[in-house]
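Omission of a single protein chain aside, the complex is shown with its protein chains in their original locations.
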Amino acid sequence: MATAAPAATTELLGTAVRAQSNLWADAWRRLRRNRLALAGSLYLLLVVAVALIAVVWTPYRMSAVGLVAPYEGPSLAHPLGGDTLGRDVLSRLMVGAQISLVVGVGTQLLVLLLGVPIGLAAGYFRGWFDGAVSFLINVFYGIPDLLIALIMVFLLGPSLTNIIIAIVATRWMDMTRLVRGQALSLREREFVEAARAGGAKPAKILFRHILPNALGPIIVQATFGIPAAILFEAFLSFLGVGIQEPTPSWGSMAAQGIVAIRISPHIVLAPAIALSLTLMAFNFMGDGLRDALDPRQKR
Amino acid sequence: MAEPARRLEPAGTAAEPLVRVENLVKHFGAGLLTSVKAVDGVSFEIREGETLGLVGESGCGKSTLGRLITQLIPATSGTVSFGDVELTKLRGEKLRQQRRQLQMIFQDPYGSLDPRMTVGDIIAEPLDNYGIVRGRARATRIQELLRVVGLNPYFNNRYPHEFSGGQRQRIGIARALALNPRLIVCDEAISALDVSIQAQVINLLEDLQREFELTYLFIAHDLSVVRHISDRVMVMYLGKIVEIADSAEIYESPKHPYTKALLSAIPVPDPKIQRNRRLVELSGEIPSPINPPSGCRFHTRCPIARVPGICADTEPPLEMKAPDHVAACHFSDEVALVTAPAE
Partner (left out) sequence: MATPILSVRDLHTQFFTDDGVVQAVDGVSFDLFPGETLGIVGESGCGKSMTALSIMRLVPEPGRITTGEVRFRGEDLLKKSPEEMREIRGRDIAMIFQDPQSSLNPVLQTGYQVEEAMLVHDKVPKEKAAERTIALLKQVRIPAAERRVKDFPHQLSGGMRQRAMIAMGLSNTPALLIADEPTTALDVTVQAQILELLEDLNREIDTSIVMITHNLGVVAGLCTRVIVMYAGRIVEEGPVERIFDNPQHPYTWALLRSIPRIDASRHERLRSIEGLPPDLIRPPRGCRFHPRCPFRVERCFTDDPVLEDVGPEQRAACWVTMKRAYEEMGARELVDVSPGSASGVHSAAKDG
């Protein structure tokens, strides 16, 4: 073929062996080009940095009462003013970032760690395992979230870890059910059959074929789950079974401030704005990640 | 139940069978008490190094049969043996090791490629699964396979959606060739290709066959291609085999009226002939595999059927009608007389 090489072939023979790229490398390349996702991740990095700094340093002691007059508005010394007990809101916000991030991200990581493998296995293998999982999901859906969380916290005691576990207990079903449904429909697709024909083992089919094709909805679900978990923790705090005073979380700060929303809105607004920005940042990142992982969006 | 076809083959002339299928049945559940009888008791052999063409009406169970032979779906009953190994008995890792020898080119070039994998990874996946090549050798092999099927080797980093239908089909072919298997089930492997690339791929398949003693089960609707590539041709109708014979023989003197009708409908690439052709008209609605007709399954549409009579009552066995030629028809002698209606 090479002797009468037409233009096209000569060019081919000239090209060196090209490195093999894959979904993750391409996704990373595309993610870096997505401005919103970039802004979102920068903001989140900032929050993480603040949370880390707060471990060693805050402007004031976050639990010190009477540093400012209660309900006092922002000033130069206290940029975010004082709260209902006259504690420094900025310091509390910084520490609150720790708790809220750990609660939000921690629960979602656990939910993913639980929901993804269980959902994949249930949807792909079907059989008794699927039956058991579906039954459990329905049982958990039957009980109100609050009841589950309260029972868990009463049983385990209100530490940070236990609160995370309690929230996971209310949230794992959504993810598991979503992943199970995806696996259920993807297993019928011909490319999964083709992978089996090519000698792929079940674990590889699940994690290299089914999971990547289900990532879009999983990521969306997970990014919505983070702020939801933060809010649920706030609700628990509000009921007095969440993070215990004086340790602040954004949720508990907002919950406390809500009584004074008329006279000193800053007490609510500071954590609420931090929370909304975080929510938005996670959404931008989630959307960016989802698009980056879809080769059809290639630009 | 039909007799196993094996006993009908004349001894001596046949090469060693590579695949032996006996009384194979696949029923898909459909509703509570009904089932789709996609493959309903078939027995035949594929000889080592041959190409067995498989043709038949759309929906008659060809793809299902291909999937059963490669054991991608479990059989309802019956056996498939590959060499000395009974595939239908194997599970898990043992089956996976056998898969190396049995590859399939899938019918739908759109559905059978993972949309989230690069073409290079798709083609190399079987190699990775058995840990055959790594690193640079892997990349070289990918490019070699791409070139073999007539795609630019530097397409390796593209994703399937960036290709046209025919280009995707060639990716599927490259994947099936990657492992140098002994048997390839080609399910409509060339239907999305233009005739020139089709010719290239067929020449390639034949070269590989000569070189590596490859065996093909070649499922296709294009009867001129089937005739060209096959040593023997098998015809299916509604989950059953109705005829198997040497390819020249079956095209010249079919012994089943369905085969005859099929042959008369081949479109001819010549406008003057094609416009004025008469087909052996198959009257009546296509029966459903959920409720197949009694007796001979073809009797509802057969131009020579005796209804009421033996055709509606008794299922014709797959019998030897000529040397190396089996068919399932009570009146196979009359098939030659079936003609297209005159003007």
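Letters are used for the chains, namely A and B, taken in the order the chains are written, and counting of residues starts over at 1 for each.
Note that in this section contacts are C-beta pairs under 8 Å (C-beta built on N, C-alpha and C of every residue); 3 or more make two chains touch, one makes a residue touch a chain.
The structure presented is a predicted model; accordingly, all values stated were derived computationally and were not measured.
Across B:Val25, B:Leu90, B:Leu208 or B:Ile266, the single residue that touches the chain missing here is B:Ile266. Residue-wise, the contact with the chain that is not shown comes from B:Val225, picked out of B:Leu87, B:Val225 or B:Cys311. Looking at B:Thr79, B:Gln98 or B:Ser191, the residue that reaches the missing chain in the full complex is B:Ser191. For chain B, the residues touching the chain absent from view are 28, 30-31, 36, 55-59, 63, 107-108, 110-111, 147, 150-152, 158, 161-167, 170, 188, 191-200, 202-203, 206, 221-225, 227-228, 247-248, 251, 261-262, 265-275, 277, 279, 282, 285-291.
The missing chain lies against chain A, touching residues 1, 4-9, 11-12, 185, 188-189, 296-299.
The definition used in the following text is that only the chains that are shown with their structure count from here on.
Separating the CA-averaged centres of chain A and chain B is a span of 49 Å.
Partner chain A is touched in their complex by these residues of chain B: 67, 70, 72, 96, 99-100, 102-104, 106, 108, 111-118, 120-121, 124-126, 129-130, 136, 138-140, 142-143, 147, 152-154, 156-157, 159, 161, 172, 175, 178-179. Here chain A touches chain B in the complex through residues 8, 12, 15, 17-23, 26, 189-191, 193-201, 204, 208-209, 212-213, 293-296, 298, going by the rule given at the top.
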